[in-house]
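Report on the following structure.
Every protein chain except one is present and positioned as in the full complex.
Per-chain numbering from 1; labels A and B assigned in written order.
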Amino acid sequence: MNFLKRTIPLIIAFVMGVLMAMQYYVPHKLSQNLLEVVSRWDRIIAGFAVFIGAYSLFHLHWTRIKRKVEGWGYSVFVYFGAIITLIFGFLNGGKFFWHDKQEGTMFDWLYSYVQVPAGATIFSILAFFIASAAYRTFRARTNESTVLLLAAIIVMLGRVPIGNYISHYIPAVADWIMAVPNLAAKRGILLGVSLGAIATSLKIILGIERSYLGGGD
Amino acid sequence: MKVLKKTFFITAIFSIPFFITTILFAQLPAFLIPPAEFKAFDTPNDAGETVSLTWSASPSDAPDVFYILYIDRDKDGAFEKEAMRIKSNTSYRTGAPEIYGYKKGNGNYHYVQLFPRKIFNGETIDKKQVYYFKLAIAAGDSKIILDTIASARAQGNWLHMKKANNFAILIILSAIILYFIVHARRNPNMFLRKIGGLDAVDEALGRATEMGKPVLFVHGLTSMGSISTIAAISILGRIARKIADYDANLKVVNNDPIVMSVSQEVVKESYLEAGRPDAYNPDNVFLVASEQFPYVAAVGGIMTRERPAANFFVGYFYAEALILAETGATTGAIQIAGTDAYTQLPFFITTCDYTLIGEELYAASAYLSREPMLMGTLRAQDVGKGLLILVLILGTILASFGLTFITHLFEAF
Partner (left out) sequence: MERFLRIDRRIIFAIITVAVIVSLVLRFELPIPASEPAQAIYEKIESLPKGSHVMIAFDYDPASKEELQPMAVAFLHHCFSRDLKVIGMTHYPGAPGLAEQAITSVANQYQKKYGDDYAFFGYKPGSASLIINMGENLYSAFPKDYYGNDTTTLPVLQGVDSLREINYLFDLAAGTTIETWIAFGKEKYKFELGAGCTAVMGPDMYPFLQSKQLTGLLGGLKGAAEYEALVNKKANAVSGMRPQSVVHVIIIIFVIFGNVIYFISKRAVHA
């Protein structure tokens, strides 16, 4: 069992890791074909995984409905939404699913007038949350946080026309803050992140990091 | 009078050729001077689909003068197929630093790449086919075809020589990492600076156990192919192991089915390892939605309804970061975040109790397990960073003095 669950996955990880790393340095057609085949496999596996995901979702909500756990009514909506969408998807504007997807069907309507506005609504919550988070946490507790606070105020003013209304230096200073100190810090983080990513990849390829297989070691 | 008529007649006859040549040459910007050199060769560092052609610039180069390249599969063929037509003041070697570097004279030569197989679209062509080329310079109706016939065969290359710099960096960094891994085995007591967020894991789990409330684990939006997700899964494994020991309730919300399956396996293994396989419930590691904002709405709902005692946001996040973390903050949960998505770091720092910044996310697995081999890689990362800083300083100094060779040395092709 250990052989199947540990050794074989580690061998696959090592072989594929080394192969795909080397693929980057080989421009030959064979190497490009390999990349294509592997990415195609990836897409196929991801396609099948959708079924596992859907099963997990429906099973979980079915259990919630069955056991009448608190808030089980929301789980009914999961089924309701899924069934409605599936029906209109299969109907395909009266042409049924074995024909090409039709334009302007009820399925499109659901996407444009239910999913898109609902998504946009969730997205717009950001504006409110930024305001409340800023109010709670932006305090000039130390010298560093005072600098941060001032920079934030300048950048916020510089990003909207009112900043220019107050002084035309504000947008210029805001741009400088974004393009110089901000960018420098980001690049620093990015260099660290890249090195960390290389080290992690190497640990996985060599089988030193195996906690992603489950268990502690 | 007769003499005058005769003179006029003779002058008129002699003038005709003069007029004809004037009209003809009036269409030309100048006399066309054909290029002196013309060469074809297999394009280096490619998959074997292109050939490269280069020729010296001509003094006649101008926007209304064109170069026409003719291609044939036979050396003695008619060269009737036009492979490419370019304005003569475009396509220089300066546009191909991957072949010619940054030499000063690159502006004196033209350079183009051709896909012969596409030009002979639909025809069956042998892999070893040698292609022959002729070059013409043309302006208006006049055209001069060079006698030189250049030939080349498109061959695939096994090594991208221009990626040697990248390969060298890979080897150096890998060697450093391997060295420190081996070294760490001999010297397991390595100093590791404190990472507040990871020290707080026990506190968060303890609190969840005391309160009898669940622990929520969110691992970003990226798929299993992303290194951030793999790091997040590693941390999930460590946390799940502790949770099994504490006998707390862990909930893992996913938006990718593959990540979900892996997470289920990891959590199950961790429970098994802790000797509590019965405590594992696959319904606690579940898919909530595969789209970003429905996912946010669902996770937000779970937070407000179930009020987890601790929230972990570990992995790569997009615009959902603040919505999730702020919702979590309103429920009063202890929040620990870790991400290498630097655009989202400010949001986590303001709304979470602890935040792992950038590479700390990758260091977490080593930190939590204290395994010498994993810790060795952290030392290696520091050494690698030191090297990069040295190169940056050196490059900045050299570039300030106008010496750009170090920049070109690190150029990516």
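Throughout what follows, contacts are C-beta pairs under 8 Å (C-beta built on N, C-alpha and C of every residue); 3 or more make two chains touch, one makes a residue touch a chain.
Just so it is clear, the structure is predicted and the values come from calculations on it, not from any experiment.
Interface note for the absent chain: among A:12, A:38, A:86 or A:183, the touching residue is A:183. The missing chain, though absent from the display, is touched by one residue of A:22, A:131 or A:147; that residue is A:131.
Interface note: of A:93, A:119, A:188 or A:207, the residue touching the hidden chain in the full complex is A:119. Checked against the full complex, the candidates A:149, A:173 or A:191 give a single residue touching the omitted chain, namely A:149. Where chain A meets the omitted chain, the residues involved are 112, 116, 119-120, 123, 127-128, 130-132, 134-136, 138-140, 149, 152-153, 156-157, 159-162, 164-165, 168, 171, 175, 178-179, 182-183, 186. In the full complex, chain B contacts the hidden chain through residues 95, 115, 118, 292-293, 319, 330, 343.
Here, only the chains that are shown with their structure count from here on.
One inter-chain figure worth recording: chain A and chain B are separated by 18 Å, centre to centre, where each centre is the mean of the chain's CA atoms. Those residues of chain A that touch chain B in the complex are listed here as 21, 24-32, 42, 45-46, 49-54, 56-57, 59-60, 63, 70-71, 74, 115, 118-120, 122-123, 125-126, 129-130, 132-134, 136-138, 186, 189-193, 195-204, 208-209, 211-217.
Within the complex formed with chain A, the chain B residues making contact are 45-49, 156-160, 163, 166-167, 170, 173-174, 177-178, 181, 223, 225, 227, 230-231, 233-234, 237-238, 241, 254, 256-258, 260-262, 265-270, 272-273, 282-283, 286-294, 296-297, 301, 305, 319, 322-323, 326-327, 329, 340, 342, 345, 347, 350-351, 357-359, 361-363, 365, 369, 371, 373-374, 377-378, 380-381, 384-385, 388.
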